[in-house]
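Note that one protein chain is taken out, while the other chains of the complex remain in position.
Up next, chain A:
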Amino acid sequence: MEIGAYSFGDTQRGPDGSSRSTAEAIKNLFDAIVLADRVGLDYFGVGEHHTASMPASSPGALIAAAAAATTQIKLGSAASIIGTDDPVRVFQQFATADAISGGGRIEITAGRGSSVETFPLFGFDLNDYDELYAQKLDLLLTLNNSRAENVTWSGTVRPPIPNLAVVPRPVNGSLPIWIATGGSAPSSARAGRLGLPISYGIIGGQPHRFAPLANLYRQSAQQAGHTGNNIKVSVATFGLVAPTKQEAIDRLYPGWVNLNLEMGKLRGWPAPQRRDFLAQVDAPNAYYVGDPDDVAERIVDLHRHLGHMRHFLQGDHGGLPQEHLLESVTLLATEVKPRVARLLAAK
């Protein structure tokens, strides 16, 4: 089981609650990735977001920088909002990072995005949402599966590519391309039919309820004739690791409040309540916040239901102090990962 972390960037807050700079947030994220590599974490994901509090707008640029500063960790987007980007540029940026990394450590996760900021930002019409995603995923896969530098593609959402060079090619021929989904059944079936690995973002409820979806994904793949190493499941959840469970809860809570206040203002939610937070922090619920034993046991328990090969956590939002992110990343690599390996081996 691979253990990892992911982030959308987390703008720090001053003592009076005011936001610090978004540039600092990007540098902090870079530093966290470099540390994650040094302490032995398996994976770090950077999720494309375009808000002042979550400013990781350009996973390709950040991952290219991180590729140069790391040696073993796998790096990927989590996710790239391909519907409103140009898949040619996304592919080229990640293939460039792949070249810098030495090859084999760079992945793309294609997603629709859980919010719609990129539509007005890049001038797209929400009525075209499904068509943009479907065609641009097709283009991204066409580029990735191409054996040659020159590629031919045509569609309606982007000018055609008549036998043009799209370079560089990935070191190992192609990049792992994952499909991200929040858990709709048709998305699971589609990823299976495409024969692509699937990444579930589970942000609430009870994660083990995703078991039928993972089953649908695997059976859809099998029915379409896809087998082998590309048929695999990863899971992204909210979470934070600290020396004790109480510390983890106390560290994560203020940022959770900030995040929910901000989203609530936008979405008309009532003020977040501590009891709603606490209702999520224990098994079998969705927040993997705890000490290394607790988080490891819950990852292994979820593995019984989903059979996932990678579990990665996000705890940095609403201004989580950087040192708490760094400690969580370190504990994930040095304490959670060996426990998970031991528990899985004992099964």
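A few comments on the model shown:
Basically, a residue touches a chain if its C-beta (ideal position, glycine included) is under 8 Å from a C-beta of that chain, and two chains touch if they have at least 3 such contacts; residues count from 1.
What we mean here is this: contacts and distances are computed from a predicted model.
The complex appears with one chain absent; UniProt names that chain "NADP oxidoreductase" among the candidates "ABC transporter permease", "Branched-chain amino acid transport system ATP-binding protein", "Choline dehydrogenase" or "NADP oxidoreductase".
In the complete assembly, the contact with the undisplayed chain comes from A:223, out of A:150, A:163 or A:223.
The omitted chain makes contact with just one of the residues A:29, A:90 or A:213: A:213.
Of the options A:69, A:134 or A:185, the residue whose C-beta touches the omitted chain is A:185. Those residues of chain A that touch the chain absent from the view are 114-116, 119, 126-127, 129, 182-186, 188-189, 204-206, 209, 212-213, 215-216, 219-220, 223, 266-270.
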